[in-house]
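Removed: one protein chain of the complex. Kept in place: all other protein chains.
Take a look at subunit A:
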Amino acid sequence: MSVTGTQAGGATVKERAGLALNNDFLRKAVKFTTERLRNGKINAAEDHGNWDEWRERGRQIRLHTIAHLDYYLNLFADNARANGVNVHFADTAAEAVQISLDIAKRAEAKTVVKSKSMVTEELHLNHALEGIGVEAIETDLGEYIIQLAGETPSHIIIPAIHKNRYQIAELLSADAGETLAPDTQVLAGFVRRKLREKFLEADIGMTGCNFAIAETGSMVLFENEGNARMVTTVPKTQITLMGMERIIPSWSDLEVMATLLPRSATGQKLTVYMSGITGPRREVDADGPEEMHIIIVDNGRSLQLGDPEFQELLNCIRCGACLNACPVYRHIGGHAYGGTYSGPIGAVLTPALKKNVAEWDDIANASSLCGACYEACPVKIPLHEMLIYLRRRKLEAGRGDKMEALGMKGFAAVMSNAKRYGAVLKIGQLGQKLVVRDGGIRLKIGPLKGWNTYRVTPSLPKESFRQQWKTMEEEIRHGLQDMDPAMKDRMEQIVKDRAAGKGGHGHHG
């Protein structure tokens, strides 16, 4: 069915859509609203009380689901199939790619419109699609920008955080074939028009999945722009790629995730859109995909199952809070991590997915044991402890130098003796003492050498942590690629905005 051929008052729909999009009234109305949002007194996000109780509930739901993942995933697959979805299982990235390509070939697809999905990044799916002559178009504003630049996301929630508006204007001007002013509204307006055509023409819509509801076989997407709704409403075929651990049992459990995810990711009470999709369009419906595929991807996830130290990694809801909280991430930026996932979660997840501690290279050492990631995590994943386990495993595998081995043995001894480490700070204090006794914190010169390069003295009270970080920052400056100060400002602004509840970044599955 060709959209472009439909007549409406003598103009093609594409032209009509263009007209509507060009309408001055949107510009005016939007200008007024953004000014209100930007300058007006924004009520600071009303403190959502009992935050720790919510976190604990979120953790319990995730722990329970993962502990019974065989039951819930099986239930989800059966229910999704009963809804008319074509369900697929992929053990590896290569298998998931192959299934996606087969579907694209069968659909004789020319273009695929995509909403933000870390799983497809993990699979390098865009590349594979291009290989068979299918154009894959990222439709999230930030993703579209970095795709034009030929780059990968630097932040899981804010992919283009490393670009300023002038760079973006340059990229989009080249795309438009005319000079666009470096004005947010103008640039976003261009992308709206341009992508609107792409949505209407595309053969396939491709998404990730934030949560999959086992009891009804539904998939849930959180987003702010509306592009995920577009790709699940307009094209004829929908392909959803989901990590096998995205499951929650019920819609009631979704309330807890919907409370934790947006608040942790962007400080919003809820993202602008939360969509639950249960199967392809019904026979009588006039929109929605005719054919729907869900590809359930393992790709190393199941390696964490039954591993007492790492199983909790599967609880992650990909909110990005640990990135924003991490002083090291804020310093070096996402690209330095090298993998699909950056920040504290990336430092642990990247090697864990491959069960390969060698993957845990120097850059992943880039984390302090300050515990800020744990405190920020809405499902209480003890990332800082996992970093210690990883270091230990790496050393056990014969990597790391002697001094570190000495330090880590100390860690291991203390950690196996003491029964419990309730307080994060406590571990930090112990670690620091040990390391200091073993020769002090050695600050190596040269790029990204050794785990203690980035070690932030963890025993200080929070108030002075920032000051301490500054000194550290100066001391180790020579050994680090500095984050662009403008980017750092933006990161800091985001942290502030989160507190004020005015975040506008999207989500992805």
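In the analysis below, a residue touches a chain if its C-beta (ideal position, glycine included) is under 8 Å from a C-beta of that chain, and two chains touch if they have at least 3 such contacts; residues count from 1.
In this section, contacts and distances are computed from a predicted model.
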Considering only the chain that is not displayed, what protein name does its UniProt record carry among "Phospholipid/cholesterol/gamma-HCH transport system permease protein", "Lactate utilization protein C", "Ion-translocating oxidoreductase complex subunit C" or "Pyruvate dehydrogenase E1 component subunit alpha"? "Lactate utilization protein C"
From A:A82, A:I132, A:A181 or A:A397, the answer for touching the chain not displayed is A:A82
From the list A:M118, A:A176 or A:L305, pick the residue that touches the absent chain. A:L305
